[in-house]
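All protein chains but one are shown at their positions in the complex.
The first chain written gets the first letter, and so on, giving A and B; residue counts start at 1 in each chain.
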Amino acid sequence: MIKRFLAIIALLGAAAVLLPFVLNLPTEEALPELASKYIENAPGELGAANLVTSIIVTYRGLDTLGEVAVLFAATAAVGLLLKRTGNEVGVSHWKSSEILKSGGGFLFPLIILYGVYIFLHGHLTPGGGFQGGVVIATGFLLLLLSGSVDSFNHTVMSLVESLSGFAYVAVALAGLIWAAGFLDPRFLPQGDFGRLFSAGAIPVIYSLIGLKVGAELLGILDAMRCKVRREGVTA
Amino acid sequence: MIIQIIVSVGALLVLIGLWGLLTRRNLIKMIIGFSIMDTGTHLIIVGLGYREGATAPILDSSITPGTHFVDPIPSALVLTAIVIGLAVTALMLAYAVRLYSSRGSALIEDFKENAL
Partner (left out) sequence: MNIFIVIILGVLMLAAAGTALYMKSLSAAVIAAGAVSLLASVLYLLLAAPDVAMTEAAIGSALTTVVFLYALSRMRGTKKEDPRD
């Protein structure tokens, strides 16, 4: 009873904190100064059509680098906590049907293609490395759920993850050497506005982020799932 | 008007999530409450960047010089926050799985100090 009372008090406190947000909303139509600066300058400076991508990859690029590092730390912690001890391996009694397996195998390359499309066009259309990486991870998840594969090659996964992370920092340092600063994508030619090969190194950086995020999320999924050994017993 | 509704819904989601975090006894339910709080804060941040009648901050041939855009900065912040949210949720779930395998229970009162 006293617990519930304390919870209600905490809730009222949180409501008191949130109430000013609801009551004093910005009413002016104009955007804040920083946002209008970005909107004015980003297309000319970087040549990317998607302003959100310009902000994530370039203006706030250091935040994104830190964010990817946090994601890596969380993935490593999940893998450490759920380390396989050997005695939790159960035996699954169901076997996936042929239709499920071939359907999954048929859809898998299309999903991967879609994910690659999303992160390659991150500077032109909505989407980018994070979304594309997640789509790729779900493609591998489909293989796992349909029973086409039982486990992934951890060497390849960690190789993709660490190489793309390394290349991300290398591209950022290239910006430091040949352009204005760390993570500056303008050391590559800007190209025509709105084409695939444009906006300097933004598509390169976002593709590397996509590969890294995809490998990390797949690592989380792989660590979380029940380790089962399939037997040839049909349900 | 839309901003008011969105921010109120986001604030209510935060409160619902906090209530779940404080009163539910099952670890999974508490983590669900946490992820609802997450969604609520993201909704508040994106809602604060919205402007009536503005379009998405993506330039293409249909954009004329007088077009208004929504604020792209909250979008960029929330985009990374969602990915971090998944990683944090997975970390919490991993701890919950470990606690369950050590104690055979997912109820929070089984993890009191004197129950050790």
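One rule holds for everything that comes next: a contact is a pair of C-beta atoms (placed from the backbone, for glycine too) under 8 Å apart; a residue touches a chain by one contact, two chains touch by 3 or more.
Note that the structure is a prediction, hence the values are computed from the model and not measured.
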item	value
Contact set of chain A toward the excluded chain (per top definition)	50, 52-53, 88, 90-91, 93, 118, 126-128, 130-131, 134-135, 137-138, 141, 217, 220-221, 224-226
Chain B residues that touch the omitted chain in the full complex	1-2, 5-6, 8-9, 12-13, 16-17, 19-20, 24, 26, 28-29, 31-33, 35-36, 39, 42-43, 46-47, 49-50, 54-56, 58, 70, 74-76, 78-79, 82-83, 85-86, 89-90, 93-94, 96-97, 100-101, 104, 106
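The criterion applied here is as follows: only the chains that are shown with their structure count from here on.
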item	value
Residues on chain A engaged by chain B in the complex (per definition of touch)	3-4, 6-7, 10-11, 14-15, 18-19, 21-22, 25-26, 29, 31-32, 34-35, 38-39, 43, 49-52, 55-56, 60, 63-64, 67, 70-71, 74-75, 77-78, 81-82, 88, 125-126, 130, 194, 213, 216-217, 220, 223-224
Chain A contact footprint on chain B (complex, rising order)	3-4, 7-8, 11, 14-15, 18-19, 22-23, 44, 48-49, 51-52, 56-60, 68-69, 71-73, 75-76, 79-80, 82-84, 86-88, 90-91, 93-95, 97-98, 101
